[in-house]
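Dropping a structure here in C-alpha cells format, bear with me for questions.
Of the protein chains in this complex, all but one are displayed in their positions.
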Amino acid sequence: MNSIFLSGSSLLLLISLAVQLLSVAVIWLIKNERKAFLAANTVLLGGMITGLASALLTALYPAPSGNIILYEWLRLDPLGLYFLSIIQLVAIPTIIYNYSYLRHHIDKKKSVKSFVTFFTTLLVSTQLLVTANHAIFFLVCWEIMSMAAYLGMIFEKEKKEVQQGSFYYVTVAHALIFILYIFFFILHEQTGSWLFSSYHLPFATETMGPVLFILALIAFGIKAGFMPFHFWLPRAHPIAPTPLSAFLSGVILKTGIYGLFRTFQFLCPVPEWCGWVVLAVSLFSAIFGVWYALAQHDIKRLLAYHSVENIGIIGIGIGLGFIGSANNLPVIMYIGFGGALLHTLNHAIFKTLLFIGSGIVYQNLGTRNIELMGGIVHRSRYLAIAFLIGSVAISGVPPLNGFISEFIIFTGFFATANELKNFYPIVMLMLVVGLAFVGGLAAACFTKVNAVMFLGSPRREIQKFNTNVFDYISLGILALLCIVIGFYPAPFVGMVNSVIGSSLVNGTASAILVDMNWMYISAIFTTIALAVFALYVLKIRHEKKYGKRVSDAWGCGYEHITPRMQYTASSFADELNTIPQSVLVYHKKVTVSDTAYPVESKFESHSDDFVDTKVLLPLFGLLKWLIAKFEFLGQTDIRYSVAFILITIIVYSLIAFLWV
Amino acid sequence: MENVLSILFCLSLFYLSVTSRVKAYVTVLRVQGIILTILLVIPFLSHFSVYGIIIPATMLIVKVIYIPRYINKVILDLDIKRRIEPTIQQMVFLALVIATIVIIFFASQLLSKSTPLNVIPFASGFSAIAIGIYIIMFRKKLIVHVCGFLVLENGIFLFGTSVAFELPMLIELGTLLDVFVVVFLMGIALNRISSTFEGFEVAHLGRLKD
Amino acid sequence: MIELFIFIALPVFASALCFAVKNLKVQYALSLTVAVFHLTLSVIVFLGVHQAVLPGFFSIDSLSKLFILILSNVYFWVVLVSFSYLKRPAMPKAGEGKRYYFLLLNFYLAANSAAMLSNHFGMYWVASEATTLSVAPLIYFYRNEESLEAMWKYLFLVSIGIAFAFMGILMLTLSAKGTVLEGQQLFFWEFIKNAKELNPIWLKVSFIFIFVGLSTKIGIAPMHSADIDATSNAPGPVAALMSGSLRLTALLGVMRIFQIVRFTSSYDVVRIILITGALLSLFVAFVYMFKANNFQRMLAYSSVEHLGLITLGLGIGGFAFIGAMYHAVYNSMSKVVLFIGSGNIHRAFKTREMSKISSVLNKVPKTGWLFLTAFFAISGIPPFGMFFSEIKIFEGILFSDMPYILAPVMFFLLFIFVNMGRNIFSMLYGKRENGEVHNETEPFDFSHFVSVALLILLTAIAISSPDILYQNILVIAKDFGFAL
Partner (left out) sequence: MGLGLLQGIVSVLVVLGLSPLFAGLVNKLKAILTGRIGAPLLQPYYEMQRLFRKETINAIGSSFISRISPLVNLVTMIIAAAMLPVGFWKPVISFDGDIILFAYILGLSRFFQILAAMDIGSSFEGMGAAREATFALFAEPIFFFSFGSISFISGYTSLYMILHSIQHQNISYEVFIVICSISVFMLAVTECSRMPVDDPNTHLELTMIHEVMILDNSGLDLFLYQYSGYIKLFIYAILEISFFYPFSGQGYLLGIIIFITGSLVLATALGVVETIASRYKMKNIPQYLLFATAIGILNLLIYTFTR
C-alpha cells in the first residue's frame, strides 16, 4: 500500500489533471459555441494553475514516500517535476492567449470544439509524460501527445501546406515511436522491469550500452529537432494554429530533451565519446539552425529554425555534462546540465512569447511573410515592446534570461578547459567561439526580424490592427518571466542546482552553480536599467529645455523617403547568407536595370531546407518508383490469382525441400 | 484395375487439353464421374454393404447425372458459343500439359520410395488438379472455368482414393454436397453475369480495379 | 450436447424459420435471440463456469474457446446493427437481398461455429466450405455489377483454395502412413499426440497445401485478391463479419496444422513459410496504400495487413504468439467498428471513392468521429488495444531468433499508417465540391451505439487486461509449445 501513498500535493496534481480533462466535457456539453468555449477554456486555465501550484508545492515539500504515486505509474522526481512545471508555466499564458485567438475563429463561424479537445489532450498527455514512471505508460502518453498535436495541427485543414506539413509531422512522430519501442524493449529485457525507477544500467558494464545510447539519441533527437533530424520542424510549426505552434516549439521539443536526461539517468556514467557526439551534433544544429533562420522570411518558419538553434545550445550543455560525467567531474556536470536545464526553461518562455507575438501579427495582417510587414510599433507599442524583450532574450543579450543560461554554458567551457588540461582547451575555445558566433548570428537575425516587422514604416497598408487584453496578459506574463529570470537569476539557478544534485549526479553536491556571483550580475543589470531610466528622465528634461521636433529623414536628393526605399529582410541578411550558400540552398534573384533608363529593379531571395529538398524528397521519390514496380500484386483477374496459387505452392515447396 | 482406370482418366485429361468445344468438356466430366464411381464401387464388390453403396450412388447422381446436365442447361439457356476461347494455342497448351504430367509422374515415383503409395492413381489425380488449374488459367469462358474447377475436384477424389483414405460417410457426403452447392451457386452467378454483362468471359469482370 | 445444440443446431433452425417467415422484423428478432444465446453460451464456456463436452467430431479447447467467443461477439454486434442497416440500404436495388439476409446470416453462424468447434479435419473442411457458401450470396447483397463480380471471384477462388486445403488434408493422411495413425480418423489431438512419427515430407507438403489453400480465405498474399474484392463490395455488416470472424475461421485451420507441425522437425521450415506469407501480406498492403482510392477496399487491405501481423506472430512464436492472439481479439472488434462506419459513409455519399468524398465530419459528424477513432484504434494508437498487442508482437520479434524482421515490419506499418491516415483525413475533412461547409446533424442510431459500445469494450479490455483472457491465451501458447 505504500506505493499508492498520495502526498497531498501529488493528489492535487491528479485533481488538476482531472479538472483539465473536465474542460473537454464542458465544451461538448454546452450547446452555444461561444459560451462553451469560454467556460471550457476557463476550466482548463483553472486546472493548469492548480497543477502549477501542486508542482511547486511538491517541489517545496517532497513527500516522504519518494512521490511514487498511482501504483508506481506516476513519479514526481525532481527532474520530472522541473519539466512538469516548465510545461505548466508555459501552458498558462498559451491558454490565456486562446481566449483571443479562438474567438476570431468563433466569430468566423468555425467550430473550435475539436481543437480545444485536442489541445487539452495534448496538455494533459504532456504533463503525464514527464511524470510517467512506467515505460508502457510513457509510450502511451508519448503517442497520444503526438497524435493530439497532429489533430490540432490540421485545424485549418483546407490549406494545402497544412496537409503537407502535418503529413511530415505525423510520419516523423510515428517513426520515432517505433525507435522508442526498441529502446524500451531492450531496457525491459536487460532489467526485467518496466519501471523507470529501476533502470540503472551503467554504460560500461552494459553490452547494450552503445545501442541504447544511439537509439535514444536518434529518437529523442528527432523529437527535439537536432540538426540532421530537424527537417519536420520548419514544416510543421508554421502551419499549426498559433497556440499550438507556441506549445509545440516551447514545450513538445523539450520532451526530447527530457528523454535525453532520462537516458543519461539510466546509463550514467556515460563514456566520453557520447559527450563528443552530442557536442558535435549540437554545435552543428546551433550554428546552422540560426543561419537557416537568418535566411527565412516566413516568421513562424524562422522561429522554428531558431528552436533548432536553441535546442543546439541546450545540447551543448548536455554534452558538457556528459563529458563531466565521463571524467567524473561533478563540477562540470553541474555547470553543463545546469546551463542546459536553465536554457530549457528560458527557451520555453521566450519562444512562446515570440510565437504568440508573431501569431497576433499574423492574425491581423493575414500574412507570415515579414517582407510585407513593418511599422507595427506605431499600431501597437506594447506588442512591439514584448516582442523586443523576447528577441533580446533569445539572442542571449543581457540583461535578460537568455544571457544567464548562455553565461553558465560559457563558464562551463572555461571550467572544462581548466579542469582537464591537455587538448581540451583548444576544443573548448572552438566551442566558445562557436557559441559566441551563434549569439552574434542570433542577434543579427533578431535585429532583422524586429526591425523589419515592427520598425520603420509599413511596407503594405495595414487596414486594421486590433489586439485585446488577453494578448497583453499572456505576453505580459511571459515578458515578465524573461525579465525576472534575467535580473534575479539566483533562485532559478538554485532550483536547477537542486534538480541536478538530487537526480543527475547521484549525490555528490557542489555549489558551483549557486556561488557564481549572481548578485553581481543582478546588481549590474539593475544598474543598467536604472541608469537608462534616469538618463531618459534627464533626456526628457533636456528636450523640454532645448526643444525637440520631428522631420523628414535625409533622403539623399529625394525630398522624402518612401516605405519601398527601406532595407528589406532579404537585403539585410544577404551578405551573411551568401557565405554558406550551398548548405542553406540559398537562391537569390537580382534584376537590375542595365539600360540607360532606370527600370524597376528587384532583389528577392529564399532558402529551402537541405535535408528536406536534397535528401528526403529524392528518397521518397525513389520509394514511390519502386512501389510502382510492384502494383501487379493488386490485380484482381481471377486467372492470375489461380496462377498465383500454383506458383506459391511451387515456391513454398522449393523452400521447404531445398532449405538448408 | 485401379491403374487402368487412372490411365483412362489421364487420357480424358489429354482430350480436354486438345478439344476446343465446350460440349466436349461436359462429356469428359461425365466420363470422369463414371470412372470415379467405378473406383469407389470396386472395394465393395468383394464385401458388399448397404452403407458402402451410398457414397458411390451419390457420386453417380451428383457427378455423372446432375452436374453435367446442369451445365448443359446453363449452356443452352445462355446459348454460349460452342467454342472455348483459349488464350494460347492448343499445341502449346498440350505441350504444357504433357510436360506437367510427365514431371508429376516422375515426382510421385520418387515420393513413392519414401512412403508406400500406388503411383498411377496418385499421379493422375495430381495431374488432374494441375490441368484443372491450367484450364482456368488459359481459357476465357467462365463456364469453362467451372469445368476446370470440376476437373480439379475430380482429381482430388481420384487422389483421395489413391491414398486409400476413408472419411466417415457423413463428411464424405458433406464434401459432395458442398461441391454440388458450389456448382449450383456458380450456375446462378453465371445466369446473373450473362444478364448483367451481356457475356460471360473474364474480360467482362474488370470492374474491380483500383 | 446442449452446447452443440445452441452453437450449431439453433442457428440452423433459425435460418429455416427465416426461410419460412418473410417478415423482416420477425427475422431480426429471431436472429438476435439466437445471437444472444450464442454469445451467452460462449461467454459462459470461456469463463469456464461450465465445462463443455461435445460429441463426435466436435470438442472445445482453449483455442476454439477464444475464437468462438470472438465469433459470437462479432456476430452479435453485427446482427444488432443489421436491422438499422437494412432499413436504409445504400443501394435501392437491395430489396431482393434483404429476404435472404438473416437466413444466410444464421446459416453462416452455424457453419462457422461448426468449423471452430470441429476437432476433425474433414469436419472442419466441410464447415468452412459451408461458410464460404453462406457468405457468397451475402456479398451479392446489392445486386449490382461490382458485387456480382466480387461474389463470383470469391466463390470461385475460395472454392479452389479450399480444394487445395482438402489436398493438404489428404496428404496429412499420407504422412500418417506406417504410423499408429494409419487408417485412423483425422482427429487433431491424435495427430498432435504422435506428431513425431509423422512422415516429415508429407507433413510439410500438407502444411503448404493447407496454408496456401486457406490463404485465399484468410487473405494472405498473394492469394488475397478475391478476399479483397469480396470484403470491399459486401455491405458493411457483412464485411465486418468477414474480416472479424471468417478470416479467423480460416486461420484456425492453419493453426491446427501448424500445431501439429510445431512438435516435429519440420517446424523450422514451416515457420519460415508462415513468416514469408505474413511479410508478403504486409508488403501488399503497404504497396496498395500508396494509391488507394476506394475506402472500403483500403479497409480490406488493412485486414490483410493485420491478419499478416497475426500470422507473423504465429511464425515467430514465443511472446509474439501471445501478441498475435490479443491482436486477433482486438482486430475483430475494431474492424467491426470501421466497417459499420464505412457502411454509413457509403450510405451517406452513395460512393466508395475517396476522391469523391470530403468533409464527412460535417455531413455525418457522429459517424465521422467514430470512424476517426476506429482508425486510430486499428492503427495501434493508445489507449486502444492494438497498441498493446502490437507492442507484444514487436517485442517478440525483437527477442526472437530473427530480430532483423522488425525493420521491414516497422517500415511497412509506418507507411501503411501514414497513407491510410492521409486518405482518411482527406475524406473526413476538407471542403465539399460546392465549396461551402455547413454542419448537418445526424440522428443517433444503432450503428453509432454499437460503435461506441465496441470502442469502449476494446479500450476496457486493453486497459484492464482481464486475467482470464491472459490465462486462456497462455494455455493456447502452451498447447502450441511456447512455454513462457
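The letters A, B and C name the chains in turn, as written, and every chain counts its residues from 1.
What we mean here is this: a residue touches a chain if its C-beta (ideal position, glycine included) is under 8 Å from a C-beta of that chain, and two chains touch if they have at least 3 such contacts.
In this text, all values refer to a predicted model and were calculated from it rather than measured experimentally.
K.L.:
Which displayed chains make contact with the chain that has been left out?
P.N.:
A
K.L.:
Looking at A:273, A:536 or A:603, which makes contact with the chain not pictured?
P.N.:
Of the candidates A:273, A:536 or A:603, A:536 is in touch with the missing chain.
K.L.:
Consider the whole complex, including the chain that is not shown, and state which of A:12, A:154, A:270 or A:452 touches that chain.
P.N.:
Of the candidates A:12, A:154, A:270 or A:452, A:452 is in touch with the missing chain.
K.L.:
Using the touch definition from the top, which of A:198, A:418 or A:506 touches the missing chain?
P.N.:
A:418
K.L.:
Can you say which of A:469, A:565 or A:592 touches the chain missing from this structure?
P.N.:
Of these options, the touching residue for the absent chain is A:565.
K.L.:
Which residue among A:392, A:504, A:585 or A:645 touches the omitted chain?
P.N.:
A:392
K.L.:
Among A:428, A:505 or A:584, single out the residue that touches the unshown chain.
P.N.:
Of the listed residues, the one touching the omitted chain is A:428.
K.L.:
Could you pull out which residues of chain A are in touch with the chain that's been left out?
P.N.:
374-375, 377-378, 381, 384, 388, 392, 395-399, 403, 407, 410-411, 414, 417-418, 423, 425-426, 428-429, 432-433, 436-437, 439-441, 443-444, 447-448, 450-452, 454-457, 516-517, 520-521, 524, 527-528, 531-532, 535-536, 539, 542-543, 546-556, 560-561, 563, 565-567, 571-576
Criterion: only the chains that are shown with their structure count from here on.
K.L.:
What's the farthest chain from chain C if centres are computed as the mean of the Cα atoms?
P.N.:
Measuring from the centre of chain C, the most distant chain centre belongs to A.
K.L.:
Taking each chain's centre as the mean position of its Cα atoms, how many Å separate chain A from chain B?
P.N.:
70
K.L.:
How many angstrom lie between the CA centroids of chain A and chain C, rounded to a whole number?
P.N.:
44
K.L.:
For chain B versus chain C, what separation do you get between their C-alpha means, in angstrom?
P.N.:
31
K.L.:
Got the chain C residues that touch at least 2 other chains?
P.N.:
Only 152-153, 156, 160, 201, 229, 288, 291 qualify.
K.L.:
Find every residue in chain A that makes contact with two or more other chains and list them.
P.N.:
634-636, 638, 642, 645
K.L.:
For chain C, which residues are in contact with chain A within the complex?
P.N.:
Within the complex, chain C touches chain A at residues 152-153, 156-157, 160-161, 164, 201, 204-205, 208-209, 211-213, 215-216, 221-223, 225-226, 228-229, 266, 268-270, 272-273, 276, 283-284, 286-288, 290-291, 376, 381-383, 387-388, 391, 394-395, 398-399, 406, 410, 413-414, 417-418, 421-422, 425-426, 429-431, 439.
K.L.:
For the complex, which residues does chain B have touching chain A?
P.N.:
Residues in contact with chain A: 130, 133, 136-138, 145, 202, 205-206, 208-210.
K.L.:
List the residues on chain A that touch chain C in their complex, please.
P.N.:
For chain A paired with chain C, touching residues are 111, 136, 139-140, 143-144, 147, 154, 157-158, 163, 167, 170-171, 174-175, 178, 181-182, 185-186, 188-189, 624, 627, 630-631, 633-636, 638, 640-642, 644-645, 648-649, 652-653, 655-657, 659.
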